[in-house]
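Missing here is one protein chain; the remaining ones are kept as they sit in the complex.
What follows is subunit A.
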Amino acid sequence: MSGLSVNRVHLRYPNGGGIETGRLDFGAGQIIALLGPNGAGKSTLIKALVGAVRADVEGLSVAGQTLIDPRQRARNLAYLSQTRTGPALSSVRDIIALGRFPFGAQDPEQRVAAVIETLGLGPFADRPFGTLSGGEQARVLLGRALAVDAPVLLADEPTASLDPHYALRIMDTLRSEARRGRTVIVSVHDLSLAERYCDQALILAGGCIVGQGTVRETLNADILRDVFRVSRSPDGLTPLS
């Protein structure tokens, strides 16, 4: 089952640093954790794939179909940004409907209603975004990304600064979307969340892929020590000095 494939992602910043990957394949129906320390390039890789930063993305394809023009890319790759920006005065429903933007005037109502139903946002649907709590806003923006109904969803730290309740609800939603056949790529800092929810892991350090495979086998002692500068102990993870 092929979800998202790319032959190479290359991007170099003028001040040094950047991203350099070889071929990447992410299966359909899987939830893949994108892991790495701060500054490893997780956000940049996601933004490069969805076209939010300029980068050489070679041979990008979804379900075997090469994505060429921006609209095709927008319809196949949904993106959930780390920064939770939204128009404070707009209603939840209007914000979720923006997910239908790549489809132009084609009837958005049905998909938007389905997303509101799935996420249980009905009671908030007509409230202005700015009046919601941080956790609720995060769920609305996830709903906006799901409204695209794309086969691939890339979520950049969707659980950052959320309390456990909202963080786990977001991860539950991502996993159930993967079980419905989507490819879900999610960057997280919390390794225990990755172990609990994700099928595969991709480890980034310094803009390069340093590990790939199932979460358990990828997060081995060497990677924990060399990439994350932690070690496993009976109490959980311990930082290395």
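Assume a residue touches a chain if its C-beta (ideal position, glycine included) is under 8 Å from a C-beta of that chain, and two chains touch if they have at least 3 such contacts; residues count from 1.
In the analysis below, contacts and distances are computed from a predicted model.
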Choose one: "ABC transporter permease", "Metallopeptidase family M24", "Fatty acid desaturase" or "Succinate dehydrogenase". The correct choice is the protein name in UniProt for the chain not shown. "ABC transporter permease"
Would you indicate which residue among A:Thr21, A:Ser81 or A:Ser187 is in contact with the undisplayed chain? A:Ser81
Write down which of A:Arg23, A:Arg71 or A:Arg196 is the residue touching the left-out chain. A:Arg71
Absent-chain interface residues of subunit A come out as 47, 50-52, 70-71, 73-75, 77-79, 81, 83, 85-90, 94-95, 98-99, 101-102, 130, 141, 144, 148
